[in-house]
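What you see is the complex with one protein chain gone and the rest in place.
Here the chain labels run A, B and C in written order, and each chain numbers its own residues starting at 1.
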Amino acid sequence: MNLAQIDRRWIFVIVFLAVALPLLFPIGLVGEVSPRTQTMHDLIEALPRGATVIISFDCEAASWPEIGPVAEALVEHTMQRGIRIIGTSFLSEGTALGFELLSRHADAADYVQGRDWVYLGFRPQYVAAILGLGESITQEYPRDYINQPSEDHTLLGAVRSYRDVALVISIADDTMPQYWIEYAGARYGVKIAAGLSAVMVTTFTPYLDSGQLQALIGGLKGAAEYERLLGREGAGSRGMDAQSSAHLAIIVLVIIGNVAYFRGRGRS
Amino acid sequence: MRPLLVAALLVLIWTSPVTARATGSVLSGIAVEDVAWDDGTALQIHWRTKLDEDFRVLIVREGTDGLMDTLGLFPANVQWVVDDDVTPAGTYRYRLSVFDSEGILVFTAASHGLASPHANWFHRGRLGEALIILGVFAMILWGTFRRRDIYLRPIGGLSAIEEALGRAVEMGRPVLFSAGWGAQLDKPTTMAAMNIFGWLASRAASYDARLLFPTHDAVLMAAAQESARESARIEGRPDWYRPEDIYYVTGSQFGYAAALDGIMERQKPAVNLWLGTFAAESLILAETGNHIGAVQIAGTDSTIQLAFFLVTCDYTLIGEEVFAASAYLTRDSMVLGGLWAQDWLKIGVAVTVIAGLVGTLLDWDAIGGWLRGI
Amino acid sequence: MSDAGIWLAAIGTLAIFSFLYRDNPAYRAAEQILVGLSVGYLVVITVRTTLVPKVALPILDGDPWGIVAAVWVLLMWTRVSTRAGWLSRLPLAVIVGAGAGLSIPAMLKARVLSQLGAVIRPEIDVNAVVGAIGVLATLSYFYFTRPPTGAFRVAARTGTWFLMVFFGATFGYTIMSRLSLLIGRTEFLLGDWLGLL
Partner (left out) sequence: MVGVFGFAMLIQYFVPHPLGRVLYGRVLEWMQVIFAAGLVLGGATYAMSHLRTVSGRREGWIYSLLALAALTLMLAAGLIGGIDRGTLFLWLFNNLQAPLQQTVFSLLAFFVASAAYRGFRARNIDAALLLIVALVVMLGRIPIGEMTGPFLPDLARWLVDVPAVAAKRGILIGIGLGSVAVALRVMLGIERAWLGGRR
């Protein structure tokens, strides 16, 4: 059999098995916690109880399998610490996903809507919305996601704008944190952190260097590390076995491909 | 707590007679000036004082319409504050009240007369950028209208397009073009891709090759149809133009990818041209194209996707090569001249980098500092 | 997610995955449904969040700008007619012209000047030097109007190496991202649907 011309469907089968088998028979690899993930954890750990953070779900549904575990871990930690949460979303598909996630965790953590957390929902013109939140949260969002007047929430009575917000966390699969940095960060001086998909990590590393971004975690690997810091198993950790075996499978495939290529070339 | 405190103090100031506990003027020279070179929505309030930061100044704006607003509490020693929440038509007065570290009011005074912000016609903060743009324009225009023979280093992918077209004609199969899911007609990359498409359409018309362009954006579709019709007319083959070959599929990213996969599987194009702005759909497209055995030529400015194209396509134009493509294909002297200018601008960039780094070594960070500042 | 929803999603997922084997009717059906739904979704969102608030409501309020907006819409829609179709070139010209004008300062600033600012760092260490060499070498690869000879050739070669490192790194990270997505879908199939996890 000529390995260089192998039907690509065999490769698909190998990849699928490399993903499915570790999910069915987990071995529990998590790995080291990288300094970046530690920084993010320390950042939230250092916030005083009762502080308020904005968590913005700036992602599309298609990438939720990767970015969801990141969001889960961050929301869970924030609620463990007794930190209040204001939720927003600047991409239409992230809106429903964020609401569902926050309500689920709020039930588990006995968070009272309106007092401990509020979900404001979607705004299409994100630059204007990010700037608007700096002036007045209730003016930018007169009503929250479930159509209740924002003025009625005690949380928004105390937290008027970025001045009263300890941290903004953007959960993003694209370049949205850049707008948070450029508008909320640069203009109003609020601290920004980001939970990203792995592809976006290279894009935002320069901002971490320059201090415009306080912390970032990326991808399923970042989620797994964070779950380890929280001392639990989650989608991130569960995925790590599959991620490792799939990476190895691809690496082995690449090596086989090269061996086949050089042998074929040697012959001809 | 702070807003409450401020509000309470505010009531105190405006309702009770001031009991200035400090003698003499702790605050002097209160002045309000228009902020220059802006859109007329900011005023700058200055004061002079010898107080330190333990003392705080509460600034209240009073508009002629009677509206009052608190700007906030500032350390006394900052000596100036910008209020960027005024309107060009309004006139304003400011009242400054000084509190000591225990929050006791020690002094209060108002600015003399009324101040009004003015809107300006030029943004001075952007003067540097304006000069750079003018410089770049001058360079490009000079190159464009200079017209003379210019050497071009060969780019693999571009010479391959012509061959690939011939192959499609021989095989009697269509050519598939896509400007990517990220393409929009207001992006320069898309304009460049459409320039290539226009050239391609006239070639395809002259060879009578079928050219498919499924789009994710109806505006793009409209432009492409105009372009193809015009190209066919100029080539003298108006009957070649078939509007149903340039059509809208869907604006959804993976809906678009799924649809193009289907088109490739069924129509089996001989050549796929992926030129424009791509996102994650790039690999789905290029892998399927590879699978059906099409010759693939890609070019994009989407840096992340370049890696995939490089691995899956026969030729890949990297970043700026896409912009250079229309010069290569048309050999138009004006466009070539622009390319010549771009190369000189790159030398300018390189000189700036080197000068900046040498400057940093000599403890002179003016260039880098300015660039980081804008 | 309701049971009916899970079944629906699972069937759809399998239909799309069947494309990996080869093109087949199940995939074609799922593809057409996905495209149909997504076109419908976009039209609904567009009408409800843009055309209604920016065109219809202003007209009802008697705002003359609403009428101007409506004219652009109608000009765009002349495309359906073969005779008046050329009128749609006007809105196209607005998009292209305004887009070109808006992009010039944005491109120069974000892609050229800010990047230059990041290369010229306030402190010089090994990384800063490697970074600067990388940028210069990559730029020389993009130099079109000079034959690649001598030192210039060396620089351009170095540039391609830097490019390859970049492409390799992106590729590695992206493999990671994409596998996460497959892991998510596999978890859905094995866990939510079949209940095996």
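Following the convention adopted for this analysis, contacts are C-beta pairs under 8 Å (C-beta built on N, C-alpha and C of every residue); 3 or more make two chains touch, one makes a residue touch a chain.
All values reported here derive from a predicted model rather than from experimental measurement.
Looking at the complex as a whole, the chain kept out of the display touches A, B, C.
Contact with the omitted chain, checked across B:Gly90, B:Gly255 or B:Gly356, is made by B:Gly255. The chain that is not drawn here is touched, among residues C:Leu60, C:Leu90 or C:Leu196, by C:Leu90. Where subunit C meets the chain that is not shown, the touching residues are 1-2, 4-6, 8-9, 12-13, 16-17, 19-20, 28-30, 32-48, 50-51, 54-55, 65, 68-69, 72-73, 76-77, 79-80, 89-105, 107-108, 110-112, 115-116, 118-119, 127, 130-139, 141-142, 159-176, 178-179, 181-182, 184-185, 188. Even with one chain removed from view, subunit B keeps its contact list with that chain: residues 37-40, 88, 119-123, 126, 129-130, 133, 136-137, 140-141, 144, 184-186, 188-189, 191-192, 194-199, 201-202, 217-219, 221-223, 226-231, 234, 244, 247-255, 257-258, 280, 283-284, 286-288, 290, 301, 303, 306-308, 310-312, 318-320, 322-324, 326, 330, 332, 334-335, 338-339, 341-342, 345-346, 349. Looking at subunit A, the residues touching the absent chain are 4, 6, 8, 11-12, 14-16, 19, 29-32, 34, 61-65, 93, 96, 99, 146, 198, 201-202, 205-206, 209, 221, 240, 243-244, 246-251, 253-254, 256-258, 261-262.
Basically, only the chains that are shown with their structure count from here on.
By number of C-beta pairs in contact, B-C leads over the other of A-C and B-C. Mean C-alpha position of subunit A lies 26 Å from that of subunit B. If you average the Cα atoms of subunit B and of subunit C, the two centres end up 15 Å apart. Annotation for subunit C: residues touching 2 or more other chains are 118, 170, 174. Shared interface positions of subunit A, i.e. residues touching 2 or more other chains, are given as 62, 199. Taken in their complex, subunit B has these residues touching subunit C: 126, 129, 132-133, 136, 150-153, 155, 184-188, 191, 219, 222-223, 225-226, 249-252, 254-255, 258-259, 261-262, 265-266, 303-304, 306-308, 310-311, 318-321, 324, 339-340, 342-343, 346, 349-350, 352-354, 356-357, 359-361, 365, 367-374.
Residues 9, 12, 15-16, 19-20, 23-24, 62-66, 68, 92, 124, 197-199, 201-202, 206, 210, 219-221, 235, 238-239, 242-243, 246-247, 250 of subunit A are the ones that touch subunit C when the two sit in their complex.
Listed in rising order, the residues of subunit C touching subunit A in the complex are 20-21, 45, 49, 118, 169-170, 173-177, 179-188, 190, 196-197.
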